[in-house]
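A single protein chain has been omitted; all remaining protein chains appear in their positions.
Entry: subunit A
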Amino acid sequence: MTAVAGAPQTPQQEAKTVQLNLIQAVNLALREEMRSDERVLIFGEDVGARGGVFLATDGLQAEFGAQRVFDTPLSEASIVGAAVGMAVRGLRPVAEIQFADYMYPGIDQIFSQAAKIRYRSGGQFTAPLVIRTPSGGGVRGGHHHSQSPEAYYTHTPGLKVVMPSTPFDAKGLLKASIRLDDPVIFFEPKRLYRAFKEEVPEDDYTVPLGKAALRREGHDLSIIGYGGVMPDAIKAAAALEKEGISVEVIDLRSLIPWDKEAVLESAAKTGRVLLVSEAPRTANFMGEVAYVVQEELFDQLQAPVMQVAGFDTPYPYALDKTYLPGVNRMLRAAARLLEY
């Protein structure tokens, strides 16, 4: 994975860098934003002394005090709701929901308040907040610790939806999200938290939402994905390369907004598109990507757009590895695309 560190589209790394994994990059982003903006507050379950169950907020309470980094009652509705009220009053809350699977008690606050208050008030009130939450499978977490619910949020106007797959992007996207004047649902693929390290600048930089990263250039086939599936997508591309097939790999990085231009450019170039994600297949966000690709490039495609996704089952604990779309499933789908 280090081969793809520092996406080609990211700025030159002149400053001092440090080797970080994804969770450490999240921690650094939070630390930097808290240092530079007193309006940034962090709260959620176990984020204080404990530093979060995955240690995303490790050391932050010690540095910034319990006024700015604090534990809340075990209630997603009040965590999200309080974030909305704080944001409306001028703060920049960053709330942690311990697992994306636990967001549901707070979802009305997200859908009815966070996403809508700007619109329904005609722009008089805004909710610039970030909800960080670990999502996805691959850590043998079982049903309620493995789901990929991002499509629900992409279907809600007013929300921005982000999912990084590298430490560099995690830091840059999170910093950008905190500074945005919109509510952001920031999914962190938990299986990548400690999967690898890469060079991350210690200085300030942001990665804008809505810009995909070109992980690998190629001309025979485009693999487009985001989040937890990206390392496998890159491995699949490398395997195909050995067979003489040139594969382009694109990491969307954010789903709302998403980089339609980068996707269409790549699809027009290769004529073959494989969409990968681990969320359940039906009404998966990639369905939207597929739809746009066929609408815009119908006569330039060499094959139908194909999708490798999770299954339309609740997440199965014992079949964790089977459920996830690994390299082999991607290769089989690629073979079908290439044979078409």
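Just so it is clear, contacts are C-beta pairs under 8 Å (C-beta built on N, C-alpha and C of every residue); 3 or more make two chains touch, one makes a residue touch a chain; residues count from 1.
Convention: contacts and distances are computed from a predicted model.
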Answer for the undisplayed chain, UniProt naming, from "2-oxoisovalerate dehydrogenase subunit alpha", "NADH-quinone oxidoreductase subunit N", "Aminotransferase" or "Membrane protein", is "2-oxoisovalerate dehydrogenase subunit alpha"
If the hidden chain were put back, which of A:141, A:189 or A:210 would touch it? A:210
Option touching the unshown chain, where A:56, A:83, A:273 or A:333 are the choices: A:83
Absent-chain interface residues of subunit A come out as 41, 67-68, 72-73, 75, 77-78, 80-91, 93, 105, 108-109, 112-113, 116-126, 128, 157-158, 160, 180-182, 210, 256-258, 260-261
